[in-house]
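This view holds just a subset of the chains, kept in their places.
Order of writing sets the chain letters: A and B. Residues in each chain are counted from 1.
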Amino acid sequence: MNTFGRNFRCATFGESHGRAVGVVIDGCPPGINLTEADIQPYLDRRRPGKGPLESARQEPDRVEILSGTFEGRTTGAPIALIVMNRDQRSGDYNTLRDLFRPGHADYTWQVKYGLRDHHGGGRSSGRETLARVAAGAVAVRSLAPHGITIRGRVVEIHGVTEPEAMEAEIRAARDAGDSVGGIVEVTATGCPAGLGDPVFGKLDAAIAGALMGIGAVKGVEIGEGFGAARLFGSEMNDPITADGFASNRAGGILGGISTGQDIVVRIAVKPTPSIRRVQRTVDIAGEEREISVGGRHDPCIAPRIVPVAECMLALVLIDAMLEQAKYRGFGER
Amino acid sequence: MNTFGRNFRCATFGESHGRAVGVVIDGCPPGINLTEADIQPYLDRRRPGKGPLESARQEPDRVEILSGTFEGRTTGAPIALIVMNRDQRSGDYNTLRDLFRPGHADYTWQVKYGLRDHHGGGRSSGRETLARVAAGAVAVRSLAPHGITIRGRVVEIHGVTEPEAMEAEIRAARDAGDSVGGIVEVTATGCPAGLGDPVFGKLDAAIAGALMGIGAVKGVEIGEGFGAARLFGSEMNDPITADGFASNRAGGILGGISTGQDIVVRIAVKPTPSIRRVQRTVDIAGEEREISVGGRHDPCIAPRIVPVAECMLALVLIDAMLEQAKYRGFGER
């Protein structure tokens, strides 16, 4: 289940400390302008080690297109994107070989597979998102000629919403050897009405599945989201006028189908589980131990999740666009 | 996209005011005891018209098993379940033929398909959930011998959490010709650790997609959910002890894989969009109109969503159980 999408299918691969991470995109429409320069900026935004508050891993993360384009345009053939790993430093992780880090997938992975690549989380590492971002950047590029743009931002950190206060929360957590969570909002503008398929292919269902599948995300809401549970119907329903909807409490989706308004999604990001503060855990033999997770870790992962969330939304939208195009294309003869 | 599941595949069909609704389940394991009596109670719980606060539609909703069982046990062949519609009263809806009801899929459906069955919402009606519930009841039955049980309940209505106060909120909304939203919590007990597949088949991603796809749901959260955004890592991480996890803020899922603890999910349910209070809308010609939606409608849909949410969670879990069984079964030779 490392494959995403029905029409624009992405198969990702690669471990945090292996030789490479990458993705094969099967189903990208032909004729789209695409070079490495369209993808690299998304990887750069996602890349750690850019600021004092972020993880110190130094990877250039240069993407290469191995197939699927010809003279700068997509051909309809599968697009393979690859990023070689350089800074593997797996020695850092030997102390963690036999310990389950609280809040991580270490324990569940061990139970599931009976073995696990403990170097930086292996496949369950945040580095896996690099492949999603590369694929998502191609999706963004494919959506652009249709006038669709996607933009995310951090809207809350540890309960505060002012930019400066958010940064202070992160700094304080880091100084305490701790971490904090936050909320990211992503908005897609320019989507046509009619995307999404009842009853199990609803656009909001697809978005929720895609965004909840990002590591560290514990909640997804659309439009008013959990706030809708506290409203009257007469408040929640967006009135319809001759000029369109008078409000957008629905967040751009009604009955699982896009309305043509902005699609607005918020996700809850839990605090980074890797912290210096001492925690209780057990080792692989079941013995109780204490653990302090050192190394390069962001005290708040929300800012780096922004491009990942944008890219996952782009993957959902290109997939829905292609699904919808199918019936339009069939109708014309 | 009326098909759900990879291994336990459900294809649902039927319109609110057509001849029947039903589902074909392809992939149910053989040898499971199953009769109509296992399914009917779930339909009865979901059925409207049981109390003074609920919709008055009178349907017996008797399920029939058309195929897939032999002498009271599943055979591995597809199980077709059908419920004939009786109380069709489509005349009620003629006044709505040319109006888009705010908060409903009327507008988006029209844009998408260019035509629409206006009788009670057609395929986008809440009656579609009947097929999900029938399929889910088979999933519940299949999970039972593995010790897995699922139970949902309403935990909040219009911001209040006391049972009596919740009921009062619904009553007040009804009397005002309005409606209210709420929050439903569903818990699965007895799940083995190891369910769920990285990176796009994560258990939480599948749950979020399944539950967000229920009509009227605007948010999904697991464990601490949106509350996790306001915690420190040292608070959010569940300590691991020799007796297992010391808490369950994760909601039973780490890294997209079940931990063996209870899986706890909450969903935000918006207020029923059909209300008597007058709202602004347009007709199919784009002319501004006023609308008051009469007829049989619950002032709060949250209670009736409880069995639907349980059943969707059951469908996700049986699918994950089968996926996981694949590798266990393969390993044994």
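FYI, a contact is a pair of C-beta atoms (placed from the backbone, for glycine too) under 8 Å apart; a residue touches a chain by one contact, two chains touch by 3 or more.
All figures in this text were calculated on a predicted structure; none of them were measured in a lab.
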All chains are the same sequence, and 2 are placed; what is the full number of copies?
4
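The rule is simple: only the chains that are shown with their structure count from here on.
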Between chain A and its twin chain B, rotation from the CA superposition, multiple of 5 degrees
180
Whole-Å gap separating chain A and chain B, where each centre is the average of the chain's CA atoms:
26
If we count contacts the way the header does, which residues on chain A are in touch with chain B in the complex?
1-4, 12, 100, 102-105, 107-109, 111-112, 123-124, 128, 132, 156-159, 173, 176, 178-183, 193-194, 196-202, 204-213, 215, 217-242, 246, 250-251, 254-260, 268-275, 277, 279-282, 286-288, 323-324
